[in-house]
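These notes concern the structure reproduced below.
Note that one protein chain of the assembly has been removed; the remaining protein chains are unaltered in position.
The first chain written gets the first letter, and so on, giving A and B; residue counts start at 1 in each chain.
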Amino acid sequence: MNVKNRCIIYALPFLLLGLAAPAPAAVFLQCPNPLLTRTAAPNNAFDPINPANPARSTDPACRTAYAALQAALGADAQRLALANFKTQCLVDIDPVTLQPSGRTVATAPPLTPTGAATGAVDPIVLCRSLAAGDGHVSMADRNSGVDQTDIGYIFGFQDLTGVPADFISSLGMLADNTGSPLAGITSNSGANFSAPTLFAGQGTNLYLSLTNVSMVERPDLFDPHTIHYHGFTNAGSIFDGEPMASVAINMGNTLTYYYENVDPGTYMYHCHVEASEHMQMGMLGNLYVTPAQNGTAIGGFTQFAYNDCTSPTDPMCGATGYNIPFFLQVTAFDPNFHTADHTYNPLNFVGMTDTYGLLNGRGYPDTINPEPILNIYSNASQPIPAIPMTLVGGVRTPVSIPSGQKVLLRLSSLATVDFYTITLLGIPMQVVGQGARILRGPTPNGGITPGLSTIYNTGSVTFGGGEAYDILLNTAGVPAGTYFLYATNLNNLANNTEDFGGMMTEIVVTP
Amino acid sequence: MKRTAFKNGIPVLLMVMMLCLLLPVSSHAVINGLTGALGTPVFNFTAKDGHIRSGDGDSIYMWGYAPTNTGVMQYPGPTLIVTVGDVVTINLTNQLPLPVSMVFPGHSVTAVQVTGTAIAGLLTTEVPPDKGATTVSYTFTASQPGTYTYYSGTRPDLEVEMGLVGTLIVRPTGFNPATVPGRIAYNDPIIPTTPPAAVATAQLSSYDREYLFFLSDIDVNIHKQVELGQYYLVDTTNRHATSWFENGRNFPDTMADENAAYLPSQPYSAMPQMHPGERVLIRLVGAGRDLHPFHTHGQNHLIIARDGRLLNNALSNTGIPDLAVSDFTTTSIPGETVDEIWGPWTGAKLGWDAYGPAAGIPLLGIPAHTCTPGPGGFDITGQAGHNMFEYCPDHNKPFPVSLPDQTSLTFGQMYGGTPFLAVFGALPPVNVRQNQQGAMTFMWHSHAEREITTNNIFIGGMATMAFVLPYTTASGVPIIIDQFKP
Partner (left out) sequence: MTYRTFIKSWGALLLVPFLLTSILIGVSSGAVIDSWLRAEVKVIPVGVFGNHSSITMWGYAKCAAGFTNCTTATVPGPTLTAAAGDTLNIHVFNNISGSYKEPTSVVIPGQTKTMAPVWFNPATGAVTATGSRPAGDVTSRVRSFDAETQFRQTTTYTWPSLRSGTYLYESGTHPAVQVQMGLYGPLIVGAGAGPEATLLFSEIDPVLHAAVSNGDYGPGKTVTSPTGYRSQYFLVNGLPYSASSPAVAAGSPGQTVRLRLLNAGLEPKMPTLQDPHHLLPPTNQYMTVIAEDGNVLPHRRLQYSHLLPPGKTLDATITTQPNAAGGGNIVLYDMKLNLSNGPFSPGGALINLNVGPLPAVMALPSVLNFGAVPLFRPTQMVVAIKNDGLMPLIFTSATITGPSRAEFRPPILGLTTIPPGTSSSLTVLFRPTTEGPKSAALTLISNDPNLGTVTIPIFGNGY
């Protein structure tokens, strides 16, 4: 068997190349980067035939075949091919999520470690890179003398968008804060909680690379990890992340997920491997998709939760419009479970009892802190505040709500035990969406007339893990002041044994 | 975590293998249950004890309703399937040590002592613990179609926990499982539907397949206490759930066959199977003590009814469910029923061809396929073929990423071997092949992840796998879904 044939035979089972097919042929590309150490250099010393990345194979026949294929590709595939370059994932920080935007450039950029790429932004392609591993977080009762070492031990994700493959492992792993070898990238604190917020515009294509950097403080484990894009419509099993139905990525390797964001709405994501454990341990994050209608002026708004205007006469036009975006994810920790996991003890699923109620990974009053919360190693372990935020001149700045403005609260839960009821004392709630769908009934006549609005006003919403609401907070008629969002399951207003904490945050309304 | 091997691995494997081998001729799928004479169905139930098999291999003492006076108790109780307008009678006797009864929320029930000495209870007339001497008949008119529940109205905090709970399904006028227009949950009007749909006009309650999802939770410690005869000492305010069920089974038993021989007291399967483009009716019953977030992977579901009433602006059960809401997770609440339509799943708008390259990959046995756009862009011509209901705008779009090499991945036992439908791909040696037809596979489960365990064993509990099977194999052999047929 000659080398070329070997390449093809190896490649096909891995669904790599449709070489037999005429253009446009199937080309499978990886973003931002495939295989950790293996791809540090174009010529991979460990893998003479690298079917995962034929362009970098040491096998000249593979490289030739790949190049020929690329040449035959149309523009669409070329665009996909461009996404293969790691530094196309920009690390500019989104002002709402405080996370890397993941926007890519359309033309081949210079490959600089800091991601200071040049070229036009591709409006379609988003690249994000996450590490899955372990880390430490700090609960809000740390000042009362509680040792956070065990209870704050997590499994989780860390954003490594823009980090070259050579550094993903070292930066993604849990380690002391010895400083980053890369300018502009400071994190090597291990996993964050909540996980990095994923967000996208409707119509974008998200390449989401997941590198399993292993759990440093559980060297006995060899768990793979996945991403489950929770609520993704018409999912294909391969990118669904449920490990029995799909594939999961092993330690030291990278798997790229691909999602075309067709339906706007509030979703969530999490690891689905050994879900009872990995999710309680913290592999949970926010995910939302903004509608194509954004940017169009309707009813005095230019931002919307959903495409609410099917025609100029649609009575729901502008019904989901808002001024200020805000997202909150409800989760909770069982300190005994985390301690058991950190100390190599048997896990107690029956006894799982969440006593730290959290919003975006923080208990009150950390919820209102605009800065990252630092863990016991002084690493920024919980970067996402539970208040509306923006960046002003690059500085994290809380957003107050001018009275009369509308806030879109994207509220999701990934709690693994309990249902919670969330209220906002003094500010009425209007539920405009749930399950990543606008609250609108079915059309009665095949689409000739739009469905009925099922939007309703309420004082609280109740949900379990895996449920999400889109809620408009209308501050019209609300006096200026500070308002409290909290769980009406009032026993959760505590950080475990410390009173006056837990699942609560504050919203400031200004005149 | 340290993995705990499936104790049920063999039955599951057998079951899936059977799925591959059986080629039944009919697919008139209905939910497994008891149907009586049209008009005046009569059922004779006995409340008695027994054991169920839990997913961790344990045997749990239960109280339940037996479908006949000589039958074994079952969990859940027998699913009663009647037709709207029927005058339904259940004659109940009691072999348990406490009084028992039956209530049917949403229904006006006349409870009459037939033999012996009944007890005037708080919620309804009760059958005393007299080893069958007393019979009480519960009679009601099934006045509206829908999904309902029944359970003991006697000390429900203990007796529902112990298993005296079941499902009532009332078929609408014109129901006929053999025809597409006859597979309806309600008598809502026919309206033009949006693609994909098997027919251009249908009811919003029309479906191709229906599945029961009876969600419950128990505390095994209470069951042990009752088994020791200490039912009078049980303080249910101390209760803490330890095990979670779909249709009375823990994962992976949820995926075993209907009436599986090794589960004599748990006859009801909970493994949905469907083809692309099919609408799947989920009849969701909250039958435990806790709320459960029921999450369907793969697609949203459209909630059309609660407690047997369509979600209709005019509160009409013959109106369009014009208030129906779509969600990816439904809160299931004790005593409440929800009817929801999942899917249809088509793989549309993935941005890659879910059936592989148009020219196929001969080495993998992936055949060439074409796509002829019909309504909505879906290929519904021919009503057969492995890519039926393909979304043509995605046709031949390349798979967007390169997967790492096989040693980098852990393959799920129900992964089809390729990203593509109807294609069973090559997997490395020692990877199991429980999905040889190349189905898309999705977990339907409680999203309170504590609850996908069985008495401290992961994975188990309130979970199952749903299979989206192509209409044919890649080589054109029809795939007939072997759902329960009475």
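Heads up, the rule we're going with is that a contact is a pair of C-beta atoms (placed from the backbone, for glycine too) under 8 Å apart; a residue touches a chain by one contact, two chains touch by 3 or more.
Note that the structure is a prediction, hence the values are computed from the model and not measured.
Of the listed residues A:T226, A:Q280, A:Q303 or A:T355, the one in contact with the hidden chain in the full complex is A:T355. Of the listed residues B:P41, B:G55, B:G106 or B:P293, the one in contact with the hidden chain in the full complex is B:G106. In the full complex, the hidden chain is touched by chain B at residues 103, 105-108, 110-111, 121-125, 140-141, 143-144, 153, 155-158, 160-161, 232-237, 289-291, 306-307, 309, 311, 313, 315, 323, 331, 333-336.
As for the chain not pictured, it touches chain A at residues 143-144, 355, 364-366, 368-371, 419, 421, 423, 425-426, 428, 452-460, 462, 477-479, 481-484, 488-501, 504, 506, 508.
Basically, only the chains that are shown with their structure count from here on.
With each centre defined as the average position of its C-alpha atoms, the distance from chain A to chain B rounds to 31 Å. The touching residues of chain A, when paired with chain B in their complex, are 9, 12-16, 18, 20-22, 24-31, 34-35, 47, 50-53, 77, 80, 205, 207, 221, 223-224, 228, 230-231, 233-240, 242-250, 252-258, 260, 262, 272, 274-277, 279-280, 341, 346-350, 352, 413, 415-419, 434-437, 439, 441-447, 451-452, 454, 462-467. Looking at the complex, you find that chain B touches chain A at residues 1-2, 191-194, 204, 240, 242, 291-293, 295, 297-300, 302, 311, 313, 320-329, 331, 345-352, 354, 357-359, 361-364, 396, 398-416, 418-419, 425-426, 440-443, 447-450, 452-453, 455-459, 465.
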